[in-house]
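Single-structure report; data block below.
Every protein chain of the complex appears in place save one, which is left out.
What follows is chain A.
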Amino acid sequence: MPGGLAMADRAPDRDGLKLDRLHVSLGPVLNDWPAGLVLRVAMQGDVLQEVQADVYAPHADATAFWDEPWHRLLNGERVSRGELARRRAASHLDSLGRLLGVAGWEGAAWSARGLRDDLMAGAERAVITPRLARFARRIGRSRLLRAMTDGLGVIDVGTATAHGVTGPALRAAASGGDATARWQIWLAETTEALADLEPGEADTPAETVEGPRGPVDEGRAPSEGLLSALPSLVNGAELAGARLIVASLDPDLDVLSERATLQAAAHG
């Protein structure tokens, strides 16, 4: 054992060869990665196999930052439509920033993060709208980005229902369900949300309980569905593709209670 470390063992690979296999953990900390998510995988080359998803939930009673206004709404508080729209747009931009970071497009990732921060700091609609339009044009028109995310991690409507996937990922299932469809939904919903920042509508109390990642009033958090679908999606993917799939789902691990800390496995 060189250096006191075990050598890689060998196992059959997807092409019927016998290749070295290494057991690796992805996470819980990686850049642009859902903090706390651990994927335990067996890697052959850069192909992921036997993927297991674990979650290190930070603490049991953590309040999910991105869902927080909707929880206040559920508790009977008055929350303005403008506040919800702002939080939803910022949350999607946060997700987009991570996806673009993983896609290696640092320029666009920083645009997304900048827009997110300015929205959270209370920037006005008139200021944000043109900047967001520029950003949306830039990434929406990028054929290279689409070429890199097309066909990755497809969740069709059937799979979505089976895993209890809700929110944007479910809506994306109707239009292909791949990583491209998911980031395009984020982009579209961010643009839509800006319309609700209008001062006239700012004080109208909101009634919807659909948070950035799905309905928050149901028994299980929306991210549980995403996490449940995750292992089978990244199983058999190459490392670079798997990173993009995780980023395109972007489960919010803050919302998972201890009860939900789950272990999902897929074998392939």
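Following the convention adopted for this analysis, a contact is a pair of C-beta atoms (placed from the backbone, for glycine too) under 8 Å apart; a residue touches a chain by one contact, two chains touch by 3 or more; residues count from 1.
Note that in this section contacts and distances are computed from a predicted model.
Novice: Have a look at "Ribose import ATP-binding protein RbsA", "Nucleoside ABC transporter membrane protein", "NADH-quinone oxidoreductase subunit H" or "Urea transport system permease protein" and point out the UniProt protein name belonging to the hidden chain.
Specialist: According to UniProt, the chain not displayed is called "NADH-quinone oxidoreductase subunit H".
Novice: Which residue, A:Q52, A:S142 or A:T159, contacts the hidden chain when the whole complex is considered?
Specialist: A:S142
Novice: From the listed residues A:V55, A:L73, A:A89 or A:A108, report the one that touches the chain absent from this view.
Specialist: Here the residue in touch with the unshown chain is A:A108.
Novice: Of A:D9, A:D46, A:E77 or A:E198, which residue touches the hidden chain?
Specialist: Candidates A:D9, A:D46, A:E77 or A:E198; residue touching the omitted chain: A:D46.
Novice: Which of A:D32, A:E68 or A:E83 sits in contact with the chain that's absent?
Specialist: Touches the omitted chain: A:D32.
Novice: In the complete complex, the non-displayed chain touches which residues of chain A?
Specialist: Against the missing chain, chain A presents residues 2-5, 22, 24, 30-32, 43, 45-46, 100-108, 110-111, 114, 142, 144-145, 147-148, 238-241, 243-244.
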